[in-house]
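The structure follows.
In this view, the complex is presented without one of its protein chains, the others remaining in place.
On to subunit A.
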Amino acid sequence: MSSTLSQPLAPATAAAPRSRPPARRRRPARAVWRSVWTGALTALVLVVVVYPLVWLVLGSLKTQPEFLNNPTFALPESWTNLDNYVTAVTDGNLGTYARNSVIAVLPSLALTILFGVAAGFALEVMVWKGRATTLLLFLAGIMVPGQMILLPLFTMYFEVGLTGSLWPLIITYTAIGLPLTVFMMATFFRGVPREIFEAATLDGANVLRMFLAVGLPLVRNAIFTVALVQFFFIWNDLLIALTFTNRDELRTIQVGLLNFRGQFGQVDYGPTFAAVCLNVFGTLAIYLFLNQRVMKGLTAGSVKG
């Protein structure tokens, strides 16, 4: 739709294709004014989004006296000063927290995907009475705020003796991820022509084989997308992790980061900046390679709000 738009909304940035030289020649002053205006607007948007992150990285390289004596926009005096990162990982226990996060996130992610994909298949491809109601039951879970299940779960884990381990996190994450996974997988299976499954049954495949050999490969991409979405939800969770990690050694990276303030006090800027940076770099690494898929997946899962 881009090239057919009229000249008042002329190409703006330097990167825009020069597809409309006639318009520019006809009203040069106005076109130039417009491209300056839109260029400035785009630059402003990018500065608002990117500058805080740049400032964060710069801050992680500064020493405490630099923080207190130099202006806030100043560049770090040394570009290779990684002391803050060392302090954050060693004194700040960031390594332990990151390990806990991985231990809690990976099993629950695997389980929620495995259970969710199978359930999505059973609810959308299989034919049985009550499947619409069951799907609704799962959907209702998207709406339930975490606060509603927190206290009974606390009691349950306490009675069963799971308190003091990472199991409460793994179990809770698995369950909380299910509604959205089931909902999204059911949607993806709905998009697969039914004839494919019916043909497979005519060929004599039994249902489980069909699920593994026909169903799974068809939605392989979708599974990856859903897994990516769930990863961000679980990795960035604070509520569940805060409730069920009662000891410092159990803290996930988000809870650990939250307590950085307490540990160093508000004044120890460098290590705090470095710790935040490390947390940001983790998601940045994933986003660098998979941004289009992340954007598509997260907007598709927007019902979660």
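In this section, contacts are C-beta pairs under 8 Å (C-beta built on N, C-alpha and C of every residue); 3 or more make two chains touch, one makes a residue touch a chain; residues count from 1.
Quick note on the criterion: contacts and distances are computed from a predicted model.
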item	value
Name per UniProt, for the chain absent here [options: "MoxR-like ATPase", "Sugar ABC transporter permease", "NADH-quinone oxidoreductase subunit D domain-containing protein" or "Peptidoglycan glycosyltransferase MrdB"]	"Sugar ABC transporter permease"
Contact partner of the left-out chain, one of A:A31, A:L61 or A:V125	A:V125
In subunit A, positions touching the absent partner	1-2, 4-6, 8-9, 11-13, 15-17, 38, 41-42, 45-46, 48-53, 55-56, 59, 67-68, 71-73, 111, 114-116, 118-119, 121-123, 125-128, 134, 137-138, 141-156, 158-159, 171-172, 174-176, 178-179, 182, 197-198, 201-202, 206-208, 211, 232, 235-236, 238-239, 242-243, 253-254, 257-258, 260-261, 267, 269, 272-273, 276, 279-280, 283-284, 286-287, 291-292, 294-295, 298-299, 302-305
